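Missing here: one protein chain of the complex. Every other protein chain is in place.
The chains carry the letters A, B and C, assigned in the order they are written, with residues numbered from 1 in each.
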Amino acid sequence: MSTQRPRRIGVLTSGGDAPGMNACLRAIVRTAVYHNLEVIGFQRGYCGVLLGEYLTLDARSVANIIHRGGTILGSARCPEMHHVEGLERAASTLKGLGIEALLVIGGNGSMQGALSLAEHWSGQIIGLPGTIDNDLGGTDWTIGFFTALDTALDAADRLRDTAEAFDRIFLLEVMGRHAGWIALFTGIGGGAEEILIPEHAYDPDTIVKRIKESRSRGKRSHIIVVAEGACEGGVSRVAADIEGHGFETRTCVLGHVQRGGSPVALDRYLATELGVFAVQAALDGKSHVLAGKQGKTNRLVPLNEALDGNNQPPMHLLEINRFLAT
Amino acid sequence: MSTQRPRRIGVLTSGGDAPGMNACLRAIVRTAVYHNLEVIGFQRGYCGVLLGEYLTLDARSVANIIHRGGTILGSARCPEMHHVEGLERAASTLKGLGIEALLVIGGNGSMQGALSLAEHWSGQIIGLPGTIDNDLGGTDWTIGFFTALDTALDAADRLRDTAEAFDRIFLLEVMGRHAGWIALFTGIGGGAEEILIPEHAYDPDTIVKRIKESRSRGKRSHIIVVAEGACEGGVSRVAADIEGHGFETRTCVLGHVQRGGSPVALDRYLATELGVFAVQAALDGKSHVLAGKQGKTNRLVPLNEALDGNNQPPMHLLEINRFLAT
Amino acid sequence: MSTQRPRRIGVLTSGGDAPGMNACLRAIVRTAVYHNLEVIGFQRGYCGVLLGEYLTLDARSVANIIHRGGTILGSARCPEMHHVEGLERAASTLKGLGIEALLVIGGNGSMQGALSLAEHWSGQIIGLPGTIDNDLGGTDWTIGFFTALDTALDAADRLRDTAEAFDRIFLLEVMGRHAGWIALFTGIGGGAEEILIPEHAYDPDTIVKRIKESRSRGKRSHIIVVAEGACEGGVSRVAADIEGHGFETRTCVLGHVQRGGSPVALDRYLATELGVFAVQAALDGKSHVLAGKQGKTNRLVPLNEALDGNNQPPMHLLEINRFLAT
Partner (left out) sequence: MSTQRPRRIGVLTSGGDAPGMNACLRAIVRTAVYHNLEVIGFQRGYCGVLLGEYLTLDARSVANIIHRGGTILGSARCPEMHHVEGLERAASTLKGLGIEALLVIGGNGSMQGALSLAEHWSGQIIGLPGTIDNDLGGTDWTIGFFTALDTALDAADRLRDTAEAFDRIFLLEVMGRHAGWIALFTGIGGGAEEILIPEHAYDPDTIVKRIKESRSRGKRSHIIVVAEGACEGGVSRVAADIEGHGFETRTCVLGHVQRGGSPVALDRYLATELGVFAVQAALDGKSHVLAGKQGKTNRLVPLNEALDGNNQPPMHLLEINRFLAT
């Protein structure tokens, strides 16, 4: 771990993009500039490192982006980073450019990539949690989660309007292949009758039983929030299972709509705090750490620990939803 | 056509619900109360007429609903209205309750129902255009279209954020089995590269050709807005056709999300104007007419004319989109 | 009036900015490029013409702005345009640059400026209605009105939430020094108890009388929408008049918040249609006209006529609001 203060840092956004990445870039660049660091912004995630595609960023480069969705650097998944050749090539770019610290904004895969890269490159690496999935260890919240959540909740609210006018069972598929955070919080916030998440075994019989019970009590509409990875077959299977019992369903698949939009205040706050904090960590010579938020405190957590202990959603919410959504 | 002023009127919301139906109910009820009319609100569309399920509505019944999605009366599609028995039964309820005029808020099917009912019941019938599809003749705009449109546009904007970060082709399916209004205006407003609507023949070869051309010019992301009824097979077929040429696509199906939400100002304005106008028409002894808006003028159009000449979307928008979305 | 097809056109946004100005610029530039015209974008309204500050705009210059508030060209009020020297200087820039047609997006003042300029410059001048005030003659709607309206309505809805929780009289000041459109439609859409606009004489006694009556009927909250120019002294005077009778009031001044925000679909549609239409008008050799929308039809109206007959808001809405907001 170097205690040398870096003079040139690199930054990239990687993996699925998340609202707030731009706010984080702004904080990183302006903090760096304030400390007389040069900032290289690699384009399209690790691809930009591999291919040497980058921009030199100054304070003006990040003007007027704090409220914008997406990422001005672009993002990508970069399969070459799973191979030694790719990692060597990336390391070579970084060395060639004289990058002393690399700041990586992304999710699980991006942090894995950072650790792999660290085996081939001796510079400092600081991770920042940027993913709508909120599934990274070492931080309570990830940048983008709050906005994606409000997007999904808005859809749930709109479905409720029409569900009350009509008698139907609505299925709302939200993102989350491996993590139920968005589904869980959308379901709790939207007053959904059922919430299906990857962390909880899918049980169609119980769901159908509960639909029948509530119909017999006079309740005519149902909203079921389904995480992408709630079960094999996803929302189509859930729909088929329910329709198999004679109920009419309607499905809404939000998809990438959840990745976009102007970040809500909490995502901008988190992005800004962690951006400043990460640059300070770089200046302090830290490396192989994730800059995260735990309670009210900014914390540096070893990257491998952040990856080991992923962020489990609060499963008790499923239980309390049983008596809340009656 | 009776010139007798009605003392008791009925109102119902029918077909797919639309934002602004509640604002329209409020205007109808309060205008009626102001003119000393009693108002019976039938529940769940024509089903409430058939089954004699209704509420007596006064000025307080419609307090604090102007901004709410859905409809406090509920809505339904009512297949019994396609049969003489159903129509007779509905007429019988209306006679029994002493309803002198019936106000029907809905779309095409609801107006067809009104005309069928008119063959079995001699009271006045006034239609109000309430549907997100904007496909009724006799009026420039229908209540609910503007809100549904902004919901779809918000989704398109969010996709654009992420489309720019990533290289992908996004398909956004919006409502419109027979009418391309939502798709067309979402596509124009969202700057979509392609807009597929039922009124225009689906031509996958041209679409793929244009994707290839724009890729060769360096453009990496594409948004294609697809009306439900744009082609047989819908958005899944479009996705398959494009992926068949080696492009990666992501699909978002907005579905009933478009029916909900607090109505935007234009829908509330239209709902209010037409609600007041329809009650005045009833007081004036009009019948078998649709209360519509043409330009700045409220107009009564014979219901059968409104159904004959459906509201064609402005097809020239497809042409100008060719040079706008470059 | 030249029938020569222009090869170089200028465009500017002037006066108070309005959501949708960017969408209009996009449509103008891309239509012009499609027709092989060069486009000069003057910065900060007529100031840019006076000072020769401009950008050359191509199809890429207007990428990704259709959904953005503000105007990429900037806007300004330019007092020099009231003097012959200023007008001569502006004309001189236009001649020097070889501009054959000038497209001006703005409100009343901007169109006045265009007519004044026309006395000193012989090129074509086409106006486009861009103002949140909706007070231009010759067009049913102006670009920006719909978005400003929804912004104000959202504020009214939020006030209603808290007004119902508490017993208070809320005053919501919205824009409109000379035109009551925003106040009128916000009040109708928001279910406001009172709507005060410049076009209707301010009468505090009647307002206080109605507050007292509705209090005696048990109604405890009131929302009063006040256009800036509803009376001399504005919202402060209204508050003072009401508090003078022992009622507690709370005031909200929305101000320039109404000028910003991503344009709603209708504003983008209007901006796009009129942008295309204005360029076509320029190609057709038209001049001294406003490109407006009347009903479903695009129309060219002589600029002086558009300024003479300003767009009067539908005053009957004030009357129907008396029985709607009970």
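Note that contacts are C-beta pairs under 8 Å (C-beta built on N, C-alpha and C of every residue); 3 or more make two chains touch, one makes a residue touch a chain.
Values in this document were obtained by computation on a predicted structure and should not be read as measured data.
J.: Of the chains you can see, which ones touch the chain that is left out?
T.: When the entire complex is considered, the left-out chain reaches A, C.
J.: Looking at C:E119, C:E164 or C:D284, which residue reaches the missing chain?
T.: C:E164
J.: Per the definition of touch given earlier, which of A:L57, A:I143 or A:I188 contacts the omitted chain?
T.: A:I188
J.: With the missing chain put back, one of A:N64, A:T206 or A:S236 would touch it. Which one?
T.: Once the missing chain is taken into account, the touching residue is A:N64.
J.: Against the chain that's been left off, what residues of chain C make contact? List them.
T.: 13, 17, 19, 21, 68-71, 74-76, 151, 154-155, 157-167, 170, 250-261
J.: To test your reading of the contact rule: which positions on chain A touch the chain that is missing from view?
T.: 23, 26-27, 30-31, 33-34, 59, 64, 66-67, 140, 146, 149-150, 153, 157, 160, 164, 185-186, 188-191, 262, 264-266, 268-269, 272-273, 276, 294-296, 314, 317, 320, 323-324, 326
FYI, only the chains that are shown with their structure count from here on.
J.: Using the touch definition from the top, list the chains contacting both chain B and chain C.
T.: none
J.: Taking each chain's centre as its mean C-alpha position, how far apart are chain B and chain C in Å?
T.: Taking the mean C-alpha position of each chain, the two centres sit 28 Å apart.
J.: So the centre of each chain is just the mean of its C-alpha atoms; given that, what is the distance between chain A and chain B in Å?
T.: 36
J.: For chain A and chain C, what's the span in angstrom between their mean Cα positions?
T.: 40
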